[in-house]
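Apart from one protein chain that is not included, each protein chain of the complex appears where it belongs.
Letters A and B name the chains as they come in the text, with residue numbers starting at 1 for each one.
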Amino acid sequence: MDQPIWITFLVTFLILNVLLIGMAYVTWFERKVLARFQDRLGPTRTGPFGLLQPIADAVKLLGKEDLVPAAADRWVFLFAPVVTFMTALIAAAVIPFGDTVSIFGQNVDLFAADLNVAALFVLAVGGVGIYGIILGGWASANRFSLLGALRSAAQVVSYELILGFSLVGIFIMTGTLSLREIMLQQYETLSIGPFEISNWFILSQPLAFVLFMIAAVAETNRAPFDLPEAESELVAGFHTEYSSFRFSLYFLGEYISMMVISLFASTLFLGGTSGPGVEKYWGLGILWLVLKVVAFLFFYVWLRATLPRFRFDQLMGLAWKVLLPLALLNILLTAFFRLLANGQVF
Amino acid sequence: MPWDVIFFYTIAAICLFTGLLVVVSESPVHSAIFLVLCFVNVAGIFVMQGAEFLAVLQIIVYSGAVLVLLLFVLMLIDPDKLPSFYTARPLQRYVSLLIGLVLLLEVGAAIITRPAIEAIGPDTPEAIAAVGGNVQAIGRIIFTDYALALEMTSLVLTVGVVGAVVLGLPERLGEKARESRSTISLGHPRGSSDILGPGPRFETPIDVPAGRTTAPQGPRKVVMAKSPDDYTRAGEISR
Partner (left out) sequence: MSEITVNHFLFLSAALFIIGMMGVLTRRNVLVIFMCVEMMVAAASITLVAFAQETHTINGQAFVLFALAVAAAEAAVGLAIIIALARRGTAPDINQMQELRD
């Protein structure tokens, strides 16, 4: 680390702010796109194209009464949503927005941290995030919140496993866990016949990509895997007893984790900042990354608009009986092909 | 500013403090929460010692899986039956505290007077960086020198999974619920629930005719689900 620490702080501060503002506008994006899918317009009155809607929502949510149930475990009740929100943000610390560039002669890393276990770090932090859900359900002193929370936790743990396994194929191919190096390896060009395209891992690991996307949707408790918190089931699940700011922390934590997983998927499978023109202008790289993230977010909203909800046993059966064997198959195939390419099989 | 000194003392202090709170907390759920915090700090200590892979593994395996499982079990076992902290004899607590302090002094003396070990091993930080990092170094060693241990560990894990599933099966496969549940009540406070008793009046979701103070007594018992099993078996009519 040869850059002065104030630059690291500045970059981290910028990333954090971009995430927080982005999260507010992801809610706007979702409402507009969902509305169009449902043949209506979405927010149009608050500001041009409804762009001030997130601010209006925030003001409304903050103005509500903050109830703490009498039988609730007070400190745990207060801290549970904070855990979800914080862990969702922390996971973004290792996402590379570019390589080390030189601005005004000073080397600046366009990421907050480059761990050599970065991919596992994101998984680890996501794993700690489920405590926000479990403790929120427990602390509400409401049996249905608890059941919703436990269901949600079981779902997240199962799909986190699938998430991890689907990435092993990429680790076999790149030999590293560092997200920055995985992104840089996708800058290389691959020649398929007469075509020369970037070595994005979605081309060499399509099965892993599909598994990752399914697991990502389930991890963030989004439709069609949102049984534990759906409005018509179990009285809104684990966040039944939460109101105003605490509820918004859960709600926004979910959107942030959606964004972070989209960033993660873009970095791992779609090359992160790679695209035409990146070698000369690193700003273009950030633009490509943003476009890829928007594509993933659109996919999330598309799924929500289109698919019906899974029942809980269907959801768990899918994870353990279908996706896990497929993930293991993917690992086997990747390892086999890698050894074949190295000439170590026959 | 010696950052590593500050980090070490902060992380160590939080680690020991939360560890103490695990032992001392009244509610087991609080103990579990403090244990999660303790393990996150232990992961921090691993990072300080240059074992980043172990740090993230500690968080993924312990905090993210084992302790979640523990919390599940804690929350599903009837909370009324959880025993309280204090053992019958407070003498036991004081004796254990004394033993603990004595042992700490003893081990401390052993640590201070130990002979320094020379750094003779092959995996110096430069060698590890040359191989590609901590993960790659661990990978090399577990797949060559310790390959047998790796296979045995996977066998142990498989046996553990099978054992846990077998222990979790019901007494006889296919048996019905021991007690019958007929209706699940979404917060009806005036059911003949012997656990809750009369609930707060403003919670009633339906209009109760004036003069009625209990639910109509009939063959259907209205109970609250206390566990996910009850919830799924709620549809069964009482025999």
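In the analysis below, a residue touches a chain if its C-beta (ideal position, glycine included) is under 8 Å from a C-beta of that chain, and two chains touch if they have at least 3 such contacts.
Worth saying up front: this structure is predicted, and the values here are computed from it rather than measured.
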Touch partners, limited to displayed chains, of the chain removed from view: B
For subunit B, the residues touching the chain missing from this view: 2, 4-5, 8, 12, 15-16, 19-20, 22-23, 28, 31-32, 35, 38-39, 42, 45-46, 48-51, 53-54, 57-58, 61-62, 65-66, 69-70, 73-74, 76-78, 81-85, 87, 92-93, 96-97, 99-100, 103-104, 107-108, 111-112, 117-125, 128, 134, 137-138, 141-142, 145-146, 149-150, 153, 156-157, 159-161, 163-165, 167-168, 171
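The definition used in the following text is that only the chains that are shown with their structure count from here on.
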Whole-Å separation of chain centres (CA-atom averages), subunit A against subunit B: 25
Footprint of subunit A on subunit B - complex, ascending: 27, 29-30, 33, 36, 40, 52-53, 55-57, 59-60, 63-65, 68, 71-72, 75-76, 132-136, 186, 224-226, 228, 231
Complex contacts: residues of subunit A adjacent to subunit B: 73, 76, 115-117, 120-121, 123-125, 127-128, 130-131, 134-135, 138, 143-144, 146-147, 150-151, 153-154, 157, 160, 164, 175-178, 235
